[in-house]
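Here the complex is missing one protein chain, while the rest keep their positions.
A, B and C are the chain letters, set down in written order, and residue numbers restart from 1 in every chain.
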Amino acid sequence: MLVLMKYNASEEQVSEVVGAIRAMGYDARSIPGGQRTAVGLIGNDGRADANRLQGLPGVSEVIPVTRAYKQVSREWREEDTLVSLSNGTVVGGTDLIVIAGPCAVEGESQIVDIAHMLRDKGATVLRGGAFKPRTSPYSFQGLGLEGLRFLARAREQTGLMVVTEALDPDGVDLVAEYADIVQVGARNMQNYPLLRRAGRCGKPVLLKRGMSATIEEWLLAAEYLLAEGNDDVILCERGVRSFTRHTRNLLDLAAIPVVKSLSHLPIIADPSHATGLRSKVIPLGRAAVAAGADGLMVEVHPDPPHAMSDGAQSLYPEQFAELMEQVEAIAHAISRGVTAPLEVVSTG
Amino acid sequence: MLVLMKYNASEEQVSEVVGAIRAMGYDARSIPGGQRTAVGLIGNDGRADANRLQGLPGVSEVIPVTRAYKQVSREWREEDTLVSLSNGTVVGGTDLIVIAGPCAVEGESQIVDIAHMLRDKGATVLRGGAFKPRTSPYSFQGLGLEGLRFLARAREQTGLMVVTEALDPDGVDLVAEYADIVQVGARNMQNYPLLRRAGRCGKPVLLKRGMSATIEEWLLAAEYLLAEGNDDVILCERGVRSFTRHTRNLLDLAAIPVVKSLSHLPIIADPSHATGLRSKVIPLGRAAVAAGADGLMVEVHPDPPHAMSDGAQSLYPEQFAELMEQVEAIAHAISRGVTAPLEVVSTG
Amino acid sequence: MLVLMKYNASEEQVSEVVGAIRAMGYDARSIPGGQRTAVGLIGNDGRADANRLQGLPGVSEVIPVTRAYKQVSREWREEDTLVSLSNGTVVGGTDLIVIAGPCAVEGESQIVDIAHMLRDKGATVLRGGAFKPRTSPYSFQGLGLEGLRFLARAREQTGLMVVTEALDPDGVDLVAEYADIVQVGARNMQNYPLLRRAGRCGKPVLLKRGMSATIEEWLLAAEYLLAEGNDDVILCERGVRSFTRHTRNLLDLAAIPVVKSLSHLPIIADPSHATGLRSKVIPLGRAAVAAGADGLMVEVHPDPPHAMSDGAQSLYPEQFAELMEQVEAIAHAISRGVTAPLEVVSTG
Partner (left out) sequence: MLVLMKYNASEEQVSEVVGAIRAMGYDARSIPGGQRTAVGLIGNDGRADANRLQGLPGVSEVIPVTRAYKQVSREWREEDTLVSLSNGTVVGGTDLIVIAGPCAVEGESQIVDIAHMLRDKGATVLRGGAFKPRTSPYSFQGLGLEGLRFLARAREQTGLMVVTEALDPDGVDLVAEYADIVQVGARNMQNYPLLRRAGRCGKPVLLKRGMSATIEEWLLAAEYLLAEGNDDVILCERGVRSFTRHTRNLLDLAAIPVVKSLSHLPIIADPSHATGLRSKVIPLGRAAVAAGADGLMVEVHPDPPHAMSDGAQSLYPEQFAELMEQVEAIAHAISRGVTAPLEVVSTG
C-alpha cells in the first residue's frame, strides 16, 4: 500500500501516517519525490485497510499495491486448476466444455427431450433453472424441487452432468443434492452467506460475474469459496452493464485472458445472457473460444417462441448444432478441442 | 408492448406476431407506418413477456410500454407513503429524517456513546452494521447478534430508532427482532429470498439501490416487498457504478425527483457510501436535500482513523454538527424542516 | 510514478527498470515489499511516460503518482480564479452567475425577446447556439454567422453578456468576435486544434465536460487553454454517460467539490443537458448550487413545444422565474448570492 501525501503536507503529517501504519502492525517507509512524499506500507498480508489511512490529514490518495485475494491467485498456485465433475469430465484442461439447455426447467419431458438432443449434438453438461431469480415478483419463478428432480431424471437418461442455480443458503444444500455443479448467479455474486454455504457444499461451483463487478471483486467472491475449502470453482463471464443498448449486457472478452493471467481457475463464457439476442450467440460464442475460454454456456430451447423465460436468446436446436461445429473449428485453430459427452452411467 | 417489424417483414410474419400475441391472451393491433409496420399488444397487465415475441421472424425490436411494477407506482397510489417508525417518527413527510452512525458496531460503549452524541446534534435514527457484507472474506465481518444487542442498548438509552442490515433470510428475522428498520443493502437488492422474507418481517425496510440498478429494477425490488404485504418501504440512493474514479460511486441525484414522480415511496440519500470521501459528504448531503430527498443517511465515527471499516468516509462528530446545520438551512430554503429526535421512551 | 514488479520478478528485471527510468532522465529508487518490489521514479515533472515502463519484463503495473496537469492545479495557484467578463461581471466569486437562453438562436426577435425576459428575471449571461453540433446530419444545424449577429443585437439591447459555441478552429475566431464567452462543447472537449485556438482567442472560454471524461482528462483539456495563455476558463459539468436511462445523462455533482479541491478554476453546472427533462431541471439546478457550483447554465425557450431543438428540456419563462427564486434561496442558505444583471451599456 502506498500513501501519497499532498504536495504541501507537513513533516508532522508524514510522521502521523508512519505512526498509523506502525500502529496497524506494519512497517512504513517514507519515499521523498519531486512533487510530493509517499509513504509505503511494507509487509502487507492483504488485510491492511486503506480506509484507516485515507482520511488522515495531509493524505492525498492511498494506492493499493497488494491484492486482497490470495488462494485464487496464480501467485498462490501456478498450474491451472482442473475441476473434475462426478463422471470424470474435466473443466479447465485443453478441451473445452459445452454447457447447454433451456433457461428454465418447464416440465419433465421438456428437459429430458432437450437433454437427449443436446447430448447427440455434443453438449456435456445440461443447464436448466429450477429456482429462477426474476426481476419482477410476478414472473415465473421456476418449478423448485420438482425441477431439480426432472434435471436428475435427465442426467440418468443421458449421462449429461447437471448445473443449476441456488438462490439462498438452504437452496445450496438442496441443489448440491441433485446437481453436479451448483451455480451462483450474477445477482448473487456478492451474497456472502450464499457463497459461504456453496464453499462447504461438496460440489463444484459455477460462479458468474456480477453485473458490474470488477475482476478483483469477482476473484474475491471466488476467494470466499476457496476460503471455505472448495477449490472446484469455475468462473463464468456473462457480460457487464454499460451505456450500450444494442445487446443486453456488454460481453467483456478481455476478462478471459486477464483472469487467466491473475488466477489458476478455469473460466467459461455465457454469450446468451451477455447478448440477450439469439442471432448474436454464435458469433460471440466463437469469439469467446478464440479469446481463450475453457468452455461455453448457452441457452437452447426446443421451441424458443414458447419458452417460459428468455426465449429471445435461446438457440433453436439446429442453431446449437451449427454453434458446436463452429466452436470445434475455432478450438482446433488454437490447438484445443471440445470434450465429448461420456457414455451414460448406469445408475441401476 | 409494441412490436416493431423489420422494414421488409412479410404479411405472414406480421400475422404470426398477431397470432402469438393472441395466443398469450392479449389483443393485437397492427399499425402501418412510413417505413415499417408495428404491432401493438393491447391489454397488457404487466405480465406479457417480451421474450416470446422478440425472436419471431420479421421482428426488429420489442418495446415495453407497460411498466412491470404496480403497487409501488404512483399510478397505483397517488398520495405519498408515510412510513411510521415504532416511536411515531414519520419518514416521507415534510420534515426530513437524519440517520447517522458508524459503519460497523464495534463495541457497546462505542455505539452507546456515539448515539448520545448523534442525538444531541439532531439525528433521529442510529445506523450501525452488525452483519457486514465485505468484499474480502478476510475483512472484519461484524459482531453479529452481539452487535444487535448493543444497538438495542443504544436505543434504550437515547430513544434513537435503529436501522441495521440483514444479509440472509434468517438474518432478517433476527434483525427485525432488535431493530426498528431492516436494511437491505446494495449488494442484495436483487436477493429475492431475502426480499420476500423482509416483505413479511413486520418492520419497515430500507432498500438501498443496487450498484448498477436502473430505477425500474429498483422499483421492482421494492415491489417484492409490497407484494408480500409490507408497504413500509424507504428507498435509499447511494450512488451507482460508473467509469469515474474521483468518488467511489456516482451519486445519482436525478433519481430523487424521478422516483418521486414514478412512485409514492419515500426516498433518502447516502452521501457517505456514494462518495467514500469524508470531505465530499457535506456538499453532497446538502445537494441531496436540495434535490428533494426525504432524508439522509451518513456515517459518523467518534474516531474515524481508528474505525474498523470505512473510516475514510466517516464524519468526525464536529463535522456531523456542521452537516446538520447546513441541512437545516437548505431544508428551510425549500420549505421543509428536519425531524427532531423524540424524548427517550422509558422502557422500564 | 511507481512501478510494481511481479512477485517473482528477478533482480535483473528490477535493474532493467531502474536503468530504463534513468535513461528517461529521472532518478529511480527500489522499494522492497512483503510480496513484491516496487521501483519509484523520482523527480517526475509530469512528462514521464508510463508506457515506456509498462511493457518491460517483470513489470506488473505502473501507477501514476504525479498528475499530468499543472497550471490548472490548485497546487500551481492556491486562490480561486475569478473570470471577468467584458462588462465587469465576475465568474467564480461569492455570487453565482446564471446563464440562460434557448438551445439555438432561431431568429432575431426570438433571441432579443427572450433576452429581455431573462434579464428581467435575473439572468446575467445569454446562451444560444449559432453553430449547433447535431448527432444527425439531417437535423437543424444553426443559423451560423447570422445567429452570431442576432446574439450581438440582443446584448446591445439588454446588456446581457453572450456565450455561444464554436465547432472548429476558424469558428473560434468568428465566435470570439461576436460573443463574450466562447463555448467548447462536450463533444469537442478533446478536439485539440479547437482548444489551442480557443486558448489564443482573447476571450474567456466555457469548457464543458466530455460525455465520458474523467476529471483528470477534463482538467488536461483545460490545461491546453492555459498552456496557450488563456487563464479565463470556466468549467461546466453537464452530466456523463452511464447505464441509467431515466435522464439523458447522469449529472455528476460530486465533480463540483472534487474540481474545487483540485483546481482553482470556477465550475458551473448545466442541469438542462444533464437531464434532458424540463421537470428535473429545477431540482437538479438547486442541487448543483447546494453542492457548491459557481453558477448554472439552463435552457429557456419562449415556447418550448415549438423549439427547433431540445424543446423537451427547455424551461418555460415562468419556470425560469421559479428556478431563480429557488436558486437565490439555496445560495443564501450557504452564504452566497446571485449576481444581478448590470445596466445596459450604451454602445452608441
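A few remarks follow.
Here is the rule we go by: a residue touches a chain if its C-beta (ideal position, glycine included) is under 8 Å from a C-beta of that chain, and two chains touch if they have at least 3 such contacts.
Note that the coordinates shown come from a computational prediction; the quantities given were computed from them, not determined experimentally.
The missing chain, though absent from the display, is touched by one residue of A:Val14, A:Ala186 or A:Leu251; that residue is A:Leu251. Contact with the omitted chain, checked across C:Gln54, C:Ser84, C:Ser109 or C:Ser261, is made by C:Gln54. Along chain C, the points of touch with the absent chain fall at residues 20, 46-47, 49-56, 62, 68-70, 133-139, 167-169, 171, 187-188, 190-194, 210-212, 217, 220, 223-224, 227, 241, 277-278, 304-314. Taking the whole complex into account, chain B touches the unshown chain at residues 2, 4, 7-8, 29, 31-36, 38, 40, 42-45, 63, 65-66, 75, 212, 241-243.
Although one chain is hidden here, its contacts on chain A can still be listed: residues 212, 214-215, 240, 242-247, 250-258, 261, 274-275, 279-280, 283-284, 286-292, 326, 329-330, 332-334.
Keep in mind that, in the parts below, only the chains that are shown with their structure count from here on.
Common neighbours of chain B and chain C under the contact definition above: A.
Seen from the C-alpha centroid of chain B, the farthest chain centroid is that of C. Chain B and chain C, compared by their mean Cα positions, are separated by 32 Å. With centres taken as mean Cα positions, chain B sits 27 Å from chain A. Separation between the centroids of chain A and chain C, computed from CA atoms only, is 40 Å.
Along chain A, residues 212, 241 each make contact with two or more other chains.
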